[in-house]
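Before I ask anything, here is the structure I am working with.
All protein chains but one are shown at their positions in the complex.
Up next, subunit A:
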Amino acid sequence: MQLKKLAPRRLWILAGYAAAAAALFSAPLFVGDFRLNLLAKFLAFAIVALGLDLIWGYTGILSLGHGIFFGLGAYAMAMYLKLEASGGKPPDFMGWSGLKELPLFWRPFESFGFAVAAGIAIPAVLALVLGYFTFRNRIRGVYFTILTQALVIITTTLLIGQQAYTGGTNGITGYSALLGFSLGSPDTKRALYWITAAALISIFVLCRFLTGSRFGKVLRAIRDGENRVRFIGYDPAIYQMVAFTISAAIAGIAGMLFVLHVGIISPSMLGIVPSIEMVLWVAIGGRGTLIGAALGAILMNWAKSEFSTAYPEGWTLFMGLLFVLVVVFMPKGVAGLAGQLNWRKKRREPRHEGVRNPAV
């Protein structure tokens, strides 16, 4: 229908995506080991942002607890890596916490397959349970957001308190190898980078498919008028639960990749601040646009890294300034900038524009 008229525009967009994907995959040719490692971490963050955008940008549910899902995935991978490093013996922190034997729930994590499955399934199940009790009882908006924050506090307190089992505030660090490949070798790092880039692209395509599908339309309908959707005969709770679960699973995948690149996971990465930061990436990139969310995560983290290197004493101020500027002048985020710039030419809302512009 509209497709014909859109054709040139669509072509450009497709070409853009192809160029971006090509750039992503060829990055190891141009950047050094350290930068590649940083970029890989940013890509992992971009994956969380995609998941977050799915529920916030498209479904209108604000979760300030995605750090947990991210963290649970990360811990699952970290447990595997730690056991690989210690050769199946209890890891170092258990020793100094007075634990002599490997706890039962750690045992299955000796298997890489189990760790990966757990890294996706545990966040997903937790999200499903939380979603089941909240969405079905029509708890939404601010109340849901507060619940997610409470979940963050519970999880971090638990992780810190159970030092013998979780490594406490130190978290879990000191890995050596993944499936026998040394994590320190540049080849492994490059391979992990490619895996992350491939994961980002696949998840992007998956989200694209979801949002473009009938399912995605219902999600947007829920965002714009939950009661109307209910009156039409849909059960919004089911859709919200599914979207929230997918989003949590995506965050879990991102967490697993994060650990592989960064080499440490600690409760501070699951806390309130990182959880809010994740939402900020989406807001700044442009919520309701997938590419915006991904770009936002990459740009913000890149800026953070650069600013903190250039101005170690005052970089937090610059970050704050950047947030304020974006919120005030780019209400649709970075992805909305293009639309903002040639607003005259465009009367029609672009296909993937999710948010109504609050500034005008």
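Criterion: a residue touches a chain if its C-beta (ideal position, glycine included) is under 8 Å from a C-beta of that chain, and two chains touch if they have at least 3 such contacts; residues count from 1.
The working rule: contacts and distances are computed from a predicted model.
Pick from "Cation acetate symporter", "Urea ABC transporter substrate-binding protein", "NADH-dependent dehydrogenase" or "YeeE/YedE family protein" the UniProt protein name of the chain that isn't shown here.
UniProt protein name of the non-displayed chain: "Urea ABC transporter substrate-binding protein".
Among A:Leu130, A:Ile160, A:Leu178 or A:Ala283, single out the residue that touches the unshown chain.
A:Ile160
Considering the whole complex, which of A:Phe93, A:Trp106, A:Phe135 or A:Trp281 touches the chain not shown?
The one listed residue touching the chain not shown is A:Phe93.
For subunit A, enumerate the residues touching the unshown chain of the complex.
32-35, 37-38, 41, 85-86, 89-98, 100, 157, 160-161, 163, 168-171, 173-175, 183-184, 262-266, 268-269, 305, 308-313, 315-316, 318, 321, 325, 329-330, 340-341, 343, 359-360
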